[in-house]
Every structure is written in C-alpha cells, then in structure tokens.
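One protein chain is absent from this view; the other protein chains keep their places.
Read from first to last, the chains carry the letters A, B, C, D and E; within each, the first residue is number 1.
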Amino acid sequence: MKNGIGNFSIGDSFENFILIKESSRGVTSNGKPFLTLILRDATGEIEAKLWDTNKEDEEIFVPEQIVKLTGEINQFRGKAQLKITSIRPAQSTDGVQVSDFVAKAPVEKEVLMEKLTETIFEMKNPSMQRIVRAFIKKYQEALLTYPAASKNHHEYVSGLAHHIVSMLALAKELHKLYPELNKDLLYAGIILHDLGKLKELSGVVTTSYTIEGKLLGHIPMMVEEIGHISKELEIEGEEVLILQHLVLSHHGKAEWGSPKPPLVREAELLHLIDLIDAKMNMLNRSLDKVKPGEFTERMFAMDNRAFYKPLFEEN
Amino acid sequence: MKNGIGNFSIGDSFENFILIKESSRGVTSNGKPFLTLILRDATGEIEAKLWDTNKEDEEIFVPEQIVKLTGEINQFRGKAQLKITSIRPAQSTDGVQVSDFVAKAPVEKEVLMEKLTETIFEMKNPSMQRIVRAFIKKYQEALLTYPAASKNHHEYVSGLAHHIVSMLALAKELHKLYPELNKDLLYAGIILHDLGKLKELSGVVTTSYTIEGKLLGHIPMMVEEIGHISKELEIEGEEVLILQHLVLSHHGKAEWGSPKPPLVREAELLHLIDLIDAKMNMLNRSLDKVKPGEFTERMFAMDNRAFYKPLFEEN
Amino acid sequence: MKNGIGNFSIGDSFENFILIKESSRGVTSNGKPFLTLILRDATGEIEAKLWDTNKEDEEIFVPEQIVKLTGEINQFRGKAQLKITSIRPAQSTDGVQVSDFVAKAPVEKEVLMEKLTETIFEMKNPSMQRIVRAFIKKYQEALLTYPAASKNHHEYVSGLAHHIVSMLALAKELHKLYPELNKDLLYAGIILHDLGKLKELSGVVTTSYTIEGKLLGHIPMMVEEIGHISKELEIEGEEVLILQHLVLSHHGKAEWGSPKPPLVREAELLHLIDLIDAKMNMLNRSLDKVKPGEFTERMFAMDNRAFYKPLFEEN
Amino acid sequence: MKNGIGNFSIGDSFENFILIKESSRGVTSNGKPFLTLILRDATGEIEAKLWDTNKEDEEIFVPEQIVKLTGEINQFRGKAQLKITSIRPAQSTDGVQVSDFVAKAPVEKEVLMEKLTETIFEMKNPSMQRIVRAFIKKYQEALLTYPAASKNHHEYVSGLAHHIVSMLALAKELHKLYPELNKDLLYAGIILHDLGKLKELSGVVTTSYTIEGKLLGHIPMMVEEIGHISKELEIEGEEVLILQHLVLSHHGKAEWGSPKPPLVREAELLHLIDLIDAKMNMLNRSLDKVKPGEFTERMFAMDNRAFYKPLFEEN
Amino acid sequence: MKNGIGNFSIGDSFENFILIKESSRGVTSNGKPFLTLILRDATGEIEAKLWDTNKEDEEIFVPEQIVKLTGEINQFRGKAQLKITSIRPAQSTDGVQVSDFVAKAPVEKEVLMEKLTETIFEMKNPSMQRIVRAFIKKYQEALLTYPAASKNHHEYVSGLAHHIVSMLALAKELHKLYPELNKDLLYAGIILHDLGKLKELSGVVTTSYTIEGKLLGHIPMMVEEIGHISKELEIEGEEVLILQHLVLSHHGKAEWGSPKPPLVREAELLHLIDLIDAKMNMLNRSLDKVKPGEFTERMFAMDNRAFYKPLFEEN
Partner (left out) sequence: MKNGIGNFSIGDSFENFILIKESSRGVTSNGKPFLTLILRDATGEIEAKLWDTNKEDEEIFVPEQIVKLTGEINQFRGKAQLKITSIRPAQSTDGVQVSDFVAKAPVEKEVLMEKLTETIFEMKNPSMQRIVRAFIKKYQEALLTYPAASKNHHEYVSGLAHHIVSMLALAKELHKLYPELNKDLLYAGIILHDLGKLKELSGVVTTSYTIEGKLLGHIPMMVEEIGHISKELEIEGEEVLILQHLVLSHHGKAEWGSPKPPLVREAELLHLIDLIDAKMNMLNRSLDKVKPGEFTERMFAMDNRAFYKPLFEEN
C-alpha cells in the first residue's frame, strides 16, 4: 500500500479502497444533512464530507465499513480534506478486508513472539519466569495484536508487543553497561508493565477505553492480576511484591498515575526505558514526514514540541 | 490517667510510670554517651535525656519498655523536655502494662463493633454486603485495634474503627439530605476504604510502615484484595469494580495517591466525608488544648495552619 | 413544562413558546446576514440559527423576548441545534411571561424563608443573631430570588436561598455528630457567606457580573458590609471579626479567592459544607440526565470530570 | 551609634548598652538553666547566651529591657554570637532609652510629613483628596512611626512613611514618562495601600501580628475602612470603588493575597512601584554590608538569592 | 492615515489601499476554492474572504502585496470581517509603498538615535561604553527599524529602539531616586538586553522566528555575541561577565527563559524596568480603544486580563 492516504498531497486525485473509522451526521447552514467521515488506511487518516445524504447513506457508511472512493485532496482550514466524487461500499468480491487498512508494527508477530520466548528462556529466577510465562500464555493472542496506546506511540497492530521487544533489546544493552542490574527483574518488569492495557483498551481497530479502564486504569488492574496469578501459581517470596511495585511505579510520578514512585533500581530504569522507546517511536515517525530544514508538527505527547530536522541529515 | 504527661507544665515535677517509645544513643560534646528517650503515655509524649549511660543502660531502656521515672519538666529549644532524676525499669509486680500507656478511642471496641454490625445488617445489596462481611470477618481483630494513621488524625488504639464509625454516622445523615445517594455503596466504601492500612502499618503501639506499605501503599493493596475476596466469594457484577473504584479514588487526586479521581457520585462523597471526619478529629483535639483567645500549635496535616479559638467560646 | 427543551432528542419536532437568552448577528460565507439565538426554558438551553434576517428581525429577536417557534432538533458539530421552521414574537394575548422560562429551585420561596426564620430564631448569641437578622431584612427580596451562581451549581431562581437552606440542614446534622461546634457561628456563617453575590451578580434572569463584582468580588464586599452593619447596630465584641473571617476564608485558599485560609474551626467546616452542597447539586442534576452504564457530560466545575452511573442504579 | 552591633566582627570586644528584643529560657545538657537573648541596637541584632541563670535573672532580662553589657563576639554554627562577660540592667541615671536602640528611617518624620502634605495638596480630584486627607488625619501619629513590615524591607521606625514617600517620588517621575497615568489616583493608591498595616501590626518596637491582622489581613481591613470613611464623608462616585480596588489588588496575585489582580492601569503600576521600592530598600542595605567581589547573605524576600557586588563598584 | 482599518465599525464601507499580510487557500463546503486574506495598514488588521478564486488569484494576492479594495465591514463569529466588493493589486502609478501600511513608533528614528548617542556619551566606564558603541555601530540599521517583539508590546517599526529609549528615561529617573545604582551598567544593560532579537526575528514587516531564534533564543545568542565582541575589542575585566549576566537574567526566572535569575542589583532593576515599559505600552494602547466605563479586550501578555477604564477618566 505505497499509495496510502498518508502519502498524498493537496491537489492529488484519489481512487482506492479505504476504511471508515468514524462517521457523524451534520446539517449544513442551508439545513441539508451530510456525513463527516474519518477515513483511514495503514498509512494515515483523512477527513471527508459526504454531502446531501439520506437515511440510507447513514446506515451504509458506518465505522469499520470499507468503501471504494474517488475524489481529490483539498485543503480546509489548514488541514487536508478529501473531496468525494464517488463512493460505494466494498463488496465481498472486492477482496479487501479490514486488516488491510490498519497500520501494523514493522516487525512480524511471529518474530515478536520469538523474541519474547527467547527472553523468557534466558531468565533464571524461577518465580519471575513462571509469572511471566503464565501471563504470556493467558494473553498471547491479544498481546500480539493490541496497540501500545490508543494514540501517540506504537498505536498500531502489534504495537504493544513491538514496544516490549524494543524495550527488552534496550534492557539487554543496558545490562551490559551496568552489570549490577538484575536482568531477570528488568525483563519481567518490561514484559508485564503494560499488559493491563489489554483490559483497559477496547480493541485493536477502534481503540477506546473500557469502563474498567476508565474507573481503575491499567496500572492497578495489572497489580491486582499479578497478585491473582501468583496466588494461583502458589508463588511466594518478595518477587511478587517487587514485580507489582515495578508495574505500579512505571509512570514515575503520582501525577502521572503511579501512586508510588520507583523505589527499586530496576523500577527506575524500567520507567526510563519506557520513556526512551516511546519517544524514539514518536520522533522517528514524525521526522520521517519532513525534509531537512523543516520542523515536524507539534507533538502533543512530546510536550507539544515541534522538532527540527537539521540540514545535514540526508533524508 | 488524668495526670498524664500531656497535662504537665514547664516546671512541674513528674513521678510516675511511663512507656519508652523510642530510644537512641548519642555522645555529648565532652565525648560521654547518653540516651535520648521519647516517652509516652495515653495523654501525650515527651523527650528526655539520660546522661552518662553505659552498655547495660542501652540494653534496658529500649522501645516498649515501661519505666518508673522521677524528674522535672524543663524547656529546651522551645520544647518541653523531661529532666530525669531517677529511672528504673518496671517490674512485673508493678502491675502496669503497655496498653495502659497508649491512647484509645473515646468509644469502646464493643460499641464500635456493634455499630459496624448494625450498618452491615442494614445493607440490601447482597454483593456489597457479602464482600464487606468477609473483610470484617477476616480482619476483625486488627480492625478494632489499629489506629487510622501513624500520626495526625485518629492515631490511637481503635482509631481506624472509630474513624469508620464516625464516617458511617455522617453518611447516614447525608443520605437523608440527599436521598439520591446509594446508601449501601457509601457504607461499603466507608468500611473498606482504609482497611489496606492493616497491612500498610506495622502495628498498634509503634506504628511504622511495612515494606509492602512503602512499595505499594494501602490503596493498591486494598484494590487487589477486594478482587481476591470477590473471586473467592464468586461475586460477579459491577459492584466489585465500583467498590474498587471507591477505594482507589478516595484520596481525591493523583498527587494525593489516587491514580483515578472519583468518577462515581458516592466516590466523591466518600472522599469528602473522609476529609471532614479527619479534620474534625484533628481540630477538636488541638483546640481542646488551648484557651479562648489563643491559637493552637501549627498542624502539619492542616496545611500547617494554627487555628484560633474565639473569645466567645466557653472552654 | 414537561416537554421542555432539555428533554428533546435529535430528530424531534419542536413547537412551543421559548425565551431568547442571547442573540448575535452573523454573516454567512455567501455574505447573507443571520442571527444566532440562544433559547431557553426552565429545563435547558439550545442554539438556533435564523437565516436571511433583516434589520427588523434584529430588533425583534432580542434577549428576554419570548417567541413562538416551530422547528426540528438537529445536530451540528456534535451539539444539538434547533432548525427553525417558523418563529414569531409572543404577544400579550399568548399568556406567557419571562418567569415561565426560567428554572426555579425545587423548593418554594415561602418554605425557604420559613426555614431561614426558624434557624435565626434558634440562635442564642445575640450579636450574631442581630447581624444575621439585619442582613435578611435588608436583602430579603433579592435573597429569595437570586441564583447562587451564574452557572455550575444552583444557577436557578431562588438558588442562593436553596443552597443556604440545604447547607443549614447539613450543619444541623454535623452539629449533632460533632457537638463541640458552635452552632450559632456556623449558622450565621452559612447565611452570610454568599450574600455578597447579590451585589456581584447583575440579576436573576440574565446573570452577569457587575463592575463592583469584577473589581472587588463578593467576598471583600461582604466583609465590608458586615463591618458597616455591625457599626450601625453598635455591635461590639469578637463576633463581628469572626463572622468577617468566616466569609473571607470560605473559599478555602488564596488561589480560590480567600486571602486568608480558614483559621477558626467553623470556618473550615463552612468551606467543606459549601463544597459538599455545591457538588451534590451539580452531580445529582447531571446524573439525572444519563442512564445506568453511561457517563455524564464533562463538568467544568468538577475538574472537568465525567461521572459514571453504575449499572446497579435504578433510574 | 557608629559602633553599633551590626558593625562588629568575629573576635571584637563589646562594651555598651543594648536592648533585649527576645528572651527565652533553656536548660543545658548538664541540666543547668540559661537564657537565650536576642539583643538589638539601631544597627542590627545578635544572639547571646546568659549561663547559669536563676529565677531573678529571668525576671530582669526581659524584652524591651536595656542592659549594659561587656563581652566578645564569637562564632557559633556559622553565626555571630555575643559571649557575655558581664551584664546589668540599665538604670534611669544611664540616660538611655528604648528609642535609642531602634533603627529609624534615614529621613526625619517632619520631612516625611511635609512630603505627604505636599502631595495631597497637589491632588485635584476632590473625592480622592478628601478620602486621603481623612486617613492621614486619623492615623497621622501611627503612620509616621510604624515600620512598613515586621521584617524584610523598611522594617524600622517611620518605615511605612518612608516607603510611601519614596513610592510617591517614583510615581511623580513615572507620570512624566507616561502622561496618560491618572496622577491623583496613583498618589491616593500609594498613600492608602498599606495603611491597613497600622491595624495588622502590633506596634513599632516589637512588631507582631494582631488577631485581626491574622484573621483578616491588612488588605481586606483597609478596603473596609475606605468604605466606612467614604460613607462618613458622604463621598459618592466611582472613586471609592476604584481606590478600594487599588488597595485590594496591590499584591498582584491571588496567591500573594490579592483576591483580584490589578484591573485598572494605576493598580498595575501601584503593584510594580511597591515591588521596586521594597526591593531597592532590601538590596541597597544588603549590598552596603559587603565588599566588591563578594556576595550578600541570602535574602528570603528576594527568593532566597544572594546578590553579587561587582569588582568595579567602589564601596 | 486617520481612516485606517483599525478605526472602522461594523457596517462601514471601505475603499482604500491596504497590504496583504497573510494569504491562505481554502475550499468551501460546496467544493469551491477561496482565499482567506489578513489585511493590514498602520492602524490594525482585518480578515477578508475572496470567493471563487482561481490559480491566478492565488499568485497575485500574496503577502506583502498592496491592493486597492472596496467592501464593507461585517461581523463573523463575533469578529469583524471585510466583505470584498472589488479588489485589484496596486500598480506603481498608485504611489503607495509597503512602509505606508506598517505601524511605526510615535517617535522618529532620528530622535531615537540621538537619545541613544546621548546616553552612550554620558557613560564613564570605558569598557561598557566601548562594548555598547560597537554593538550600536554593528546593528544600527536594524536596531532602528525592528519591532521589540512579534506581538504584544512595541510590535511596530522602530519598536525596539522606542522600547530601549523609554527604558533609558526610566533608568535615568530611578538613578536619581536610588543614587547607589551604577548608571553606566544599567544603561549598557538596557541598550544590549534585547539586541539578540535582531537575529531571533526574521524582519520588520512579517515578523517570524528564525531557525537560530527557535533553537537558541535571543538571550543565549546575545550572551555569546557580547563575548565575541569583547574579545575583538580586547576588553578584559568583570564588566564583560556582568553585562552578560544582565542580558542572561533579564527575563527574571528560569521558567521565563533566564537560566540564572538576577544576582546583581542592576540586573534586578533591568528586569523590572523592562516589565514596566512593556506593560505601560500594552495598557496605554489598549485603553486608548475603549471609553470610560468599559473594559478592554483580554490581553494575553497581561495574564489574559481585561482592564477597566474608570468613569472619571476623560478620554
């Protein structure tokens, strides 16, 4: 999908299949109904207006529906907008499916799973290893497909696993530089830290927050589940408590959702590794879209900063 | 114990049994060893220095040891200090015991338990009732003896139960004024909200924080245990989640240790009732110690304010 | 007025009298003038556009004008909007008046006044009683009609008196639980605390801020007036100062408009009672509008939180 | 008093009369009573210990007592301390009086009064002029002797008047540069802004806060009194409100005690002029005590900064 | 240019030359292209829409193009908008030039230069004098034309020089009141403090930030350049360091861009003088636009406050 919507410029014509992500009805100043569609494929999103719609249209053009669409990329209030010339829902004979229109991690699921297995195999502390293994077994399917967040960083299919595997690679290198680190603890903390998101987020394609996610959040949910699983596995010893602490504290500060700050060396490092990988993911993808000598868009999750790509960078 | 240490004035003589709360060794500028003792009875605390001590003294005058002491109340750097004339450890024949020297709630344990039982009996939602009943059964002993905090408010024997019972009374009245409130939910939330402190604090007499308390804190520990107990009781339904939310959010803000703010009406009210009862407990005890026209000492947990007792208050 | 505008859904037809709250002229992208009207009745507000207007329309459709209107509820940018089919100003023969379109407290003025009188009668401190009585006498008319605020809580006719009377009921119960409280002081503080709003706000129907309100605010204005009235009544003694302090400190913190924080026990409680009653008023009205399993709209004055109504709540 | 205590160095001998500012009893580690004295003259303060004291000493060496003292300046924990060799209370025949030991403004009272009168004479707005005149008349005595604050800036006899007169000079110059300014309003605001301190502070020599000062603060007290006096003078018109606003807002921010920020041009400038004169007063006196190439002590009221005196400054 | 755009009211007809400041292409809901123009003359700015535009239009109506325009002032979403009846680019024969449409300081360049020269002549410290002279020589042209900021205060041609000269006048008066001040240091600091803006801002007419300005900011750039120039002039001594400190600290706080707060008396005063002159510039121009009894618009750089013009101010 090289010709994805994320690669078009103002003025280009568009003719392709695309997925409806959101759809909402409006009424023009002349009193005529229309639909505002958010369309997406694996490369990005664009807004479009479908004018003079009727009841039937509202029932057809709904989220997760794929459509065949012809149109032109215009600009409206400083943002790209797709002007629709023709639109029809995709049919089974078109041979397209929802997963074609969703961004995916740059690494295959199988490779990610292999890296995880490898890491667990490397662990020597039996308690930590058993806890991690139990979680991976229980959540394998979801873990390999969920995004790491609903937006900002690793917000694509397999994003969570991709984030974990990158963090594990970072941890491996840091362990070489700081051999005092407890590698098993760091690995276990990295693998577990965000698994609560599998319950906090509603799903892979249209990712919103569950009731449980809104009222408790992924951190306390995961602390609780480490307790449950350890009980089931009849694991005793401080490993359970310390793993719960790593998960609890990985946002670093009370204001950021961690009621306790990191109070164990590997908890502090887990927080920093998480930051680095999330930031590099956001920065690299944002800088990819600009040329040397330009600034990126402002990134909300980077304190609203716009980053500069120096002239001496070859694109 | 009317003649408790909390009622003495500078210049008074002291002759009585008293409990050592803390003991630490120092060396004078002349190089001579001494002990700094924090002594307490049910009415308050005082510092004392025991000069020219030897190894044996250090082994005798340790925390939780009762001593018979003669001396005089002096002032040192603006604080009262007990100048020791004579001191000896209490003997079994003295007929004194640790519990004599510890402050207690102004209401008897049995009365507190009765009020709790009454409230649980009043509850109509079976899920909430069963969860609360299971907790009370599991922790009854500790619940009726623990303080509500290691300092600031309700920091005396049965302080936690006293705090809970006062809050329940407040909730009952608020329910009359705002009948939309879910009484069962509010009652259950009040009873459970601070039970995690039974694991967070080390005990009744010398109250410090456990490792678990330091690394996780009473709020996530309690959220987890509500999950465990509900599982054991095979309770399903949103009651479990909402009770966990009430406990999780009862500090009101992330900065104060609640990763989620109150998002359910009764959670908001639980937070406010907790505030009122804690503040009234601190204020009433502080104001009791001053005369009309005077200010109290600064209270750390009241934003370091000193409160004024108006002239028109009869003491 | 069961069929009030607050109860309509998208797609419903509307045909009724309604009050213009605000009116402002705009020009379409085609250069044609139109009016944006904010319409209200006792149940809520809605925006409407009146297209292709002329000078005369602009003179007729002004704030506080009642209109007979036919139309349909549409949605525009995610908010309800009333599409006007026909509109005409109400005539004297229509038998409608402004007060029909304004929300009122759920308790009658007479009942509110009675409760106030009862409370004052109960007071024993003659200085406080005389001051309170003088204020009630001076401001009775306004006190019984003003809202407690221009928005957020108790923002309806008699809202201020309703708020005061609810707070008095709360205080009465709290006094039972904490008998150390000075009931007279608490009552007087509650009745006086927000009377400055009668000068800060411009009126009952279209409530804005007066110049005096903007430059001084209701708190310093009320502190000053307690001084004036006490002088006129020749009241001496600390009661005057303490009442001024209660009013001055009732917002709790300098950042919230109280140059001194509460430094008297009843001042602290006045602040907390004010919080509870304002929050319960907002929460109850917001939760009334949603079904179990849903979240309310975000409430600005509740730190922008959306509250959840649990599934086990019967509506 | 060139040989004032503020000019002594470590190691110097001291023999002179000096005033006791504070006195408090302590007990040495050997159990012997002593007095800690804070001694002052017009040039500064120093701490001293009087060892092996008895009841009689405690009754003689009390605040506001002048003593004849011989001793030596030592250093203790990094601060100068006066080691007492001999001490006796001053007698009537010694010809010394309290006022000799108190710092005074560098300008005489009479000159300050003259400047004030001159300024008032210059004012053209009759309402403002009458209000200001009434205040000066009522408070003339106190105004000419009070300090501007209990510490930090202008904390000496006639400090308040000195501060006002300096600010008036500044205002006069600023009016030349920004002729749009309302000179009368600025003058009146400057003269009135801190008069509430005459009620907030307890007196000239030992300056503490009054109950009224603690519970209300000088700002709301002064807003109230402007109201009272304007009523008595039967002054109407916006001048009263605007003067009250200037006083109310002169601390600049709610966090600093002004419930409303400056919302009138002259109110903004009053705040800035107040800042400048207070800061210059602190800085000049602090820098006077150090040599080029040195830093001053940290100044609490200058955000705890230590200021540098450049090498190129001639002392 | 009395009839400037800043003086028009809603409903007025407009026929005059005006400068395009910004131009951006949009597409209507009907899919038709249009241009949004920001037009300005020396008195203010206004938005206009040019409907049904084509490629050619987009190439003609670009920033810094002067146009002859006929139209009417309408209101759109509460803001004035210019409805275009006819528009054409200005021709060389029209005798208009860009500089006619740009606001200018109320004082002539020559006068400003003269004041600067006079001040430098007054300086006695040769090091400071030589540094200042070198900067003035190097940047004279830009210094006399640049604004002091891209918006908020002194945002007009010669704004920077106007700001400097006003500050110098203020400094001169302050030196009289506080003779301890080092006048040379204060003068040099004032002249140099914002010269870094000549590199931070892109130009006089359309003022944006340079890359260097965005990545370093005017303060560190200026500190560096004082170092370079002093090296070239072979100036030694603490004057260089102190001048760098004055520039570095003149924003007053780290949060406001000064990595060190003022630590030299004249640095503190430079910060305060800068504040006063910037604020008076904003306030005076804002208050000029309203009548007595009205509030100004909210001013972003004045903490979003709207200021009141009292009734007793003659306009």
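The working rule: a residue touches a chain if its C-beta (ideal position, glycine included) is under 8 Å from a C-beta of that chain, and two chains touch if they have at least 3 such contacts.
Treat the numbers as computed from the prediction; the structure is a model and nothing was measured.
The chain not shown here is in contact, across the full complex, with A, B, D, E. Among the residues E:G6, E:G44, E:P63 or E:P220, only E:P220 touches the chain that is left out of the figure. Taking the complete complex into account, D:Q81 is the one of D:S23, D:T53 or D:Q81 that touches the chain left out. Although one chain is not displayed, subunit B still touches it through residues 24-27, 29-31, 33, 211, 214-215. Residues of subunit E in contact with the chain left out of this view: 211-212, 214-217, 219-220, 223-224, 227-228, 231, 238, 241-242, 244-245, 248, 254-260, 263-264.
Touching residues on subunit D toward the chain that is not drawn are 28-29, 34, 49, 51, 74-78, 81, 83, 293, 295, 308.
Everything that follows uses one rule, which is that only the chains that are shown with their structure count from here on.
Each step here moves to a touching chain, and the least such steps from subunit B to subunit E number 2.
Superposing the C-alpha atoms of subunit B onto those of subunit D requires a rotation of 120 degrees, given to the nearest 5. Listed options C-D, B-D or B-C contain a single repeat of the A-C interface, assigned here to B-D, on the basis that more than half of the contact pairs agree by residue number.
Chain pair with the larger contact count among D-E and A-E is D-E, by C-beta pairs in contact. For this pair, subunit A with subunit B, the centres built from the Cα atoms lie 45 Å apart.
Among the residues of subunit C, those in touch with two or more other chains are 211, 214-215, 242, 263-264, 295, 308.
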